[in-house]
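A protein chain is absent from this complex, but the other protein chains hold their places.
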Amino acid sequence: MKCFVGIDLGSTTTKAVVLDEDGAVLGRGITNSRSNYDVACAVAKGEAFTNVRFSLCSRALPATTSLDSRKRADLIVDLERHFRLAQHRAQLQALRETVEEEIASIEKFYPHAPVKANVAQILDAMEAAAEPLFARGTARRSDFFRDIAASQYHREATKRACPEKLPFEALMAVFDKSILRSENRELALPFERGAGWAIEKSLEAAGLAGAPEADGLREVLRKAFAVEIEIAESVGTGYGRARLPFEKRQIRSEILCHGLGAHRMFAGTRTVLDIGGQDTKAIQVDENGIVTSFQMNDRCAAGCGRYLGYIADEMNLGLHELGPLAQQASRPVRITSTCTVFAGAEIRDRLTLGQKREDILAGLHRAVILRAMSLLARSGGISEEFTFTGGVAKNVTAVAVLRDLVQRNYGKRTLNISPDSIYTGALGAALFALRAGVKAREEEGAAA
Amino acid sequence: MDAPVVGESLESIVARAEDLTRDVRLDAVRAWKGEHPGKKAIGYLPVYVPREIIHAAGMLPVGIMGGGDQVEIVKGDAYFQSYLCHLPRSTIELGLDGSLDVLDGMIFPSTCDVIRNLSGMWQMLFPEKYVRYFDVPQDFDDRVGGEFYERELRSLIDDLAGLGGGEKVTDEALRRSIALFNENRAHVRAIYAARVKTPWLVPTSEVYLLLRAGNVLPVEEHNSLLGQYLEAARASARRPMDLARVALRGTFCEQPPIDLVRTLERAGCCIVDDDWVLAARWPKDDVAVDGDPVKSLVSAFLHRSPECPSVYLAEGKKGEALVASVKACGAEGVIFAAPSFCDPALLDQPMTQAAAKAAGIPTSAFLYSENTGQFQSIREQAGTFADSIKLS
Amino acid sequence: MTSTITAGIDIGSSAMKTVVVRHGDGAARPAILARQVERLRHRDVKALVDETYDHTLEKAGVRRDEVAYVATTGEGELVSFRTGHFYGMTAHGRGGGELVPEARAVLDIGALHARAMVVDERGRVLRYRMTSQCASGSGQFLESIGRYLGVAAEEIGPLSLEAEKPEKVSSICAVLAETDVINMVSRGIRVKDILKGIHLSMAGRFVKLLEASGAEGTVALTGGLAADIGLAAALREEAARSKASLRFVSRPEAIYAGALGAAIWAHHRLKKLAALGSEAPSP
Partner (left out) sequence: MATTTTTVEQARKDRSQDRQKAMLADYFHKLAIASETGGQTVHTFVPGNLTELIRSFDLLPVLPEINALQSGMRQKSGEYIQRAEKMGHSEDVCSYVKCDLGMLAGGNVGLTGEPLPRPDLLLLSYTGCFTFMKWFELLREETSAPTVMLHVPYQADGRITESMREYVVKQLREKVIPALEKLSGKKYDEDRLRENLSRSAAAEDDLVFVLESAKRVPSPIDAYFAAVYYVGPIFSAFRGTEDAVLYYQELREEIEDRIERGLGPMTPDGLLPEEKFRLVVEGPPNWTHFRDFWRMFHSEGAVIVASTYTKVGGVYDDGFRHDASRPLESLADYCMGCYTNRSLPARVEMIANYVRDYAADGFIVHSVKSCNSFSAGQLLMLREIERRTGKPGGFFESDLVDPRYFSPANVKNRIESYLQMIDQKRAGGTSR
């Protein structure tokens, strides 16, 4: 089948959205950005196509009558989590292999410490923790292997480390050195160990393995995974767009993409706020999603998404956990500096002053939103309707603070937030790709 | 001898001063207007503003020095790039959120490019208000700069009379006002003298609050507050402490947050000389009350203004004045605390610092802004500076 | 002969350092009995402080009650059992002077700040300069970049020494600088050249600090990055480039300078207190 792809290569995450010929969203994929843009791009695309497969699966299922809708939904959920588990194991394996290659270069700095043995045990522990991580209904700290692995490894390393005998930094050094290289490896996940295995497991989980309709289901699912997908056109955007393997005509500024993407998600949108990893954008669009004015933060990235990332890292929390924790604040502190790199110092400083973690977090969130408010004001204020996009739009506290400040400064406004808000830029890019495709076809038509 | 009878307790006086310092929304001014129906209040920014004239016009001069660390900047940053100082953004914030509505006009003296341009922004944002950019001469010759300044003062007098609610300033009224502000400056000088002699009796942070209180108080009230304070402070049982005596420079416009001043004291620095709230402290001594009062103000400005980065130094070298006052107050070192992005203060610094160095006076420098909330590195620096003075 | 034992604990933003020192009376130089450094990186500092302190005392063969004065510097509040606190540069100046007696200047390169100090023969700070509030070119920055490039802290120095075409990082903001670095990698610039580039831009700032503070001659390097041979080399290059008469010396104990300085001032205070007839509050 023909499809149109939009890729948003951001400074922290890379997103891909796939549209079918009617502009309907077929799939979305995301991965953490890395120094190798092509890999990041490929992984995001791969994730999106996997996602396409699952939606093809659920589209295909109804063909078999025997399952009611709930059962079908469960089956897809099981299918997906088993596939993720298979993926996770493959990534762990890749990490293990990388560690074996790298460990010598670290060990030589700690000749008397049993680094190798302990790292092996840590990896075993992570292996053991894999299955429960993907059990039904477990919330994961992050969707990215790097984050999951990092926190598991850190926990295990802290347990094992002891001064002199087994230095903590020796264990961490091994991880730091290996994780990125292992991330950039081609994942060896043949169908039989990946999708094929996931199909079997999900059938088992649904208690259908031996059932008469099992073969039918197998057939349907395997077909869905086998469908041929052809990319008719793709457009790239985002910070790294200049480095994407695309030609100039296939590249659009993220401002335009976010404007169009937000318009597609909420047709009434007139103002868009996007808080990305290292820049915050305030965009005004007209009734067609065409940008009429915009403002971006100046050359210092203070108060951008990355800021919250550093804070999560500093407090050893998952990005997802920040918002909820800050919600528990009783008396938020006022934070004036939003310099990302100093955030850590400020937190430690305030913790030693005896201030509560959640109160500090609330203050930090407020600081981020305040900077966004000034950009919004610069770009011409907030008009009805107002759409909030980017990773930070998932953060409950950020959203709550934003609601409050908008209400107090601009009065009643509809605040749109899509669960897929992080894909806004990629969606806009995909729409540009679709347009280009349509245009091309018209021209062909005209030529003929 | 018997201890003097103290009217109010020291604590309550200082507490009142702190409330007035934190009164960025000008409740005190609203109260004053309530008690004086039909009277007008005129705001002014640092530095050189002839408060006597506003007072003589029957109006309340109100010192506007930004929002300190209390005002949350929501709209203000929309008007200023990150590389500009903080005072104008909090001032705009206060203007936009209505806190300054109680003022009938604003005077922007020629202190720097930012405050100068702020006057134009005010014209655009608040067209219904009286906005005056008050140019002060950089030529200090009575016949040249003096004549220009006199024309400026007289046109200000006409403006105020034109505002309604104001009276056309008579020489008599102006002389009365000058006398009152002479008294005010005398009180301030007395407090600083006491600080030099017995620093532990009049802590820096208290004096700072007392001065700031004058921004929103009628001069008559401020005079009595200052009088009461010094009396109460002298009578207090505070014991001497081993602190490093330092002079502070760079705070002539954007004011340091009170917690910064306290941080310096905690870090072991006793500030015996400074350049904050300068609008309330020039000219350095009494303005003549005889003769033409406008001309007296002119010559007071031309010849008796304290040195500050926003006035041109016609002759002599930069920093001579600093060295002189350091010697006068027996400071052991100088701390240059300039607001971030303050061109006048920061461009002056190398010159004044060199002068101090040449005179063998140790110096230390750091940046702040009116809403600085993190004092860790400032504490480290001030502490090290105090240590090094004390360990010498 | 009587001797006094003091401890110094320096809690920085990325590591805590502990030293136990014996001071003989008279001219004898203080002797370091034991020392210990622990990276913080998300660990519970308060717990770590106790664990490490006891571990260090154990190495020194000293009981807690034998320590006359526990002096802190940096985030001293985290040490519940401290006797007294000294400010960062006071401590580093003294420690640097102790480690490199001929030095009249100390460059302390910590995780967030670099401080250039001019000291007298007693290691007392005369003048200093500190890096400004933006953290690009700080140790923290180098550490996270190292992590990003998959280079262990220990390897950064040696790698940087091998650089042929160093690529300078222009950005002032550390976050944007990080992105610059990512771009460099994607442009195929070699890791060693990137690291050297970062070392050079850091060194440039530090030499500027030293010159601005009026430092001359021998400079004692202290703090976490003092051991980074790549940075030391970059410092020499930059000093030569700006024709500054600076000679950099880094001792293996450099990372303990703050803790050491605190421990030595502690001894100084003890004598003062004794003279005043009062004694130090027992730890």
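First chain written, first letter: the chains are A, B and C, and each begins at residue 1.
Methods note: a residue touches a chain if its C-beta (ideal position, glycine included) is under 8 Å from a C-beta of that chain, and two chains touch if they have at least 3 such contacts.
Nothing here was measured: the structure is a model prediction, and the numbers come from that model.
**Student:** Under the definition given at the start, what are the shown partners of the omitted chain?
**Tutor:** A, B, C
**Student:** Which is it among A:69, A:292, A:328 or A:383 that touches the chain not included here?
**Tutor:** A:292
**Student:** Which one, B:30, B:116, B:295 or B:390, makes contact with the chain that was left out?
**Tutor:** Only one listed residue reaches the unshown chain, and that is B:116.
**Student:** Who touches the missing chain here, B:184, B:310, B:364 or B:377?
**Tutor:** In the full complex, the listed residue that touches the missing chain is B:310.
**Student:** Using the document's contact rule, name the residues of chain B that touch the chain not shown here.
**Tutor:** 78-81, 83-84, 88, 110, 112-114, 116-121, 123-125, 132-133, 135, 137-139, 141, 143-145, 147-148, 151-152, 155, 309-310, 312-314, 317-318, 338, 340-344, 346-351, 353-354, 367
**Student:** Tell me, which residues in chain C touch the chain that this view leaves out?
**Tutor:** That gives, for chain C, the contact residues 132, 170-172, 176, 183, 204, 208, 211-212, 242.
**Student:** In the complete complex, which positions of chain A touch the hidden chain?
**Tutor:** 242, 252-256, 260, 288-296, 298-299, 378, 380, 435
Throughout what follows, only the chains that are shown with their structure count from here on.
**Student:** Among line, ring, star, complete and other, which best matches the way these chains touch?
**Tutor:** complete
**Student:** Specify the chain with the shortest distance from its C-alpha centroid to the centroid of every protein C-alpha atom present.
**Tutor:** Nearest to the common C-alpha centre lies chain C.
**Student:** Could you compare the number of C-beta pairs in contact for A-C with that for A-B and name the larger?
**Tutor:** Greater number of contacting C-beta pairs: A-C.
**Student:** If you average the CA atoms of chain A and of chain C, how many Å lie between those two points?
**Tutor:** Result: the chain centres lie 38 Å from each other.
**Student:** List the centre-to-centre spacing of chain A and chain B in whole Å, with centres computed as mean CA coordinates.
**Tutor:** So the centre of chain A lies 52 Å away from the centre of chain B.
**Student:** Touching at least two other chains at once: which residues of chain A meet that condition?
**Tutor:** 300, 337, 342, 345, 349, in rising order.
**Student:** Which residues does chain C have that touch at least 2 chains other than itself?
**Tutor:** In chain C, the residues touching two or more other chains are 133.
**Student:** Of all residues in chain A, which touch chain C in the complex?
**Tutor:** Going by the criterion above, the answer is residues 11, 33-37, 105-106, 109, 154, 158, 163-164, 168-169, 172-174, 176-181, 239-240, 243, 278, 299-302, 304, 306, 313-314, 316, 337, 339-342, 344-345, 348-349, 352.
**Student:** Under the touch definition given earlier, write down the residues of chain A that touch chain B in their complex.
**Tutor:** For this pair, the touching residues of chain A are 298, 300, 334-337, 342, 345-346, 349, 370-371, 373-378, 405, 409.
**Student:** If you look only at chain C, which of its residues touch chain B in the complex?
**Tutor:** Those in contact with chain B are residues 86-90, 93, 113, 122, 124-128, 130, 132-133.
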